[in-house]
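The complex appears here minus one protein chain, its other protein chains still in place.
On to subunit A.
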Amino acid sequence: MNPALKPVLVVLGWAAFNAVLVLLMLVYGENALFIGMYGAAVGLALLVAGAVFLGRRDPAGQGRRTVAVASQSGLLFALAAVLAGAGLIFGYWLTGFAIIPLLAALARQRKEVLPRGAAPAATEVSTLHSQRPQGGDGGPVAKGVKAATATVVAAKAAGWWRRRRRSSRT
């Protein structure tokens, strides 16, 4: 294997091996309908390959991070989808209800996208060790120190991020 194996080749190679297996199926005389089904899956793999190929070529998409730390649109979209599906079982009035989370999701989804260049807020590390005393935000000095620390760390993170983005991924 070439050391500079391109990701798109991984997907393409995988699709190609599947394509060979589809062709072999022709020899063994499976029903055309179901050979076609397998063929369609190879088509899906090729679509993935195409997306990966374009994904690399799209300079705007390289390392751009635009999503906020907190996002509720996923939950709302899922709720809308499941409610809409439940409408098929329990009556279409439920499908009507699905519009509420759907609209809420769409509204939130727009807000959750950061403007280009904005450094994303980091999520808090989940740790079961409480390393600093809980409760009481401290006096104004403590707050100032915290704010300064946060700014420095954020600036570092942002700088690191920009450097990472500039250096193209191998």
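By our rule, contacts are C-beta pairs under 8 Å (C-beta built on N, C-alpha and C of every residue); 3 or more make two chains touch, one makes a residue touch a chain; residues count from 1.
Throughout what follows, contacts and distances are computed from a predicted model.
Chemist: When you check the chain that is not on display against UniProt, which of "Acetyl-coenzyme A carboxylase carboxyl transferase subunit beta", "Cytochrome c oxidase subunit I", "Sugar ABC transporter ATP-binding protein" or "Pyruvate dehydrogenase E1 component subunit alpha" does it turn out to be?
Modeler: Answer from the record: the omitted chain is "Cytochrome c oxidase subunit I".
Chemist: Provide the residue numbers of subunit A that touch the chain removed from this figure.
Modeler: So the residues of subunit A touching the missing chain come out as 1, 3-8, 10-11, 13-14, 17-18, 21-22, 24-25, 28-31, 33-34, 37-38, 41-42, 44-45, 48, 52, 55-56, 63, 65, 67-75, 77-79, 81-82, 85-86, 88-89, 108-109, 111-115, 118-132, 146, 149-150, 153-154, 156-158, 160-161, 164, 167, 169-170.
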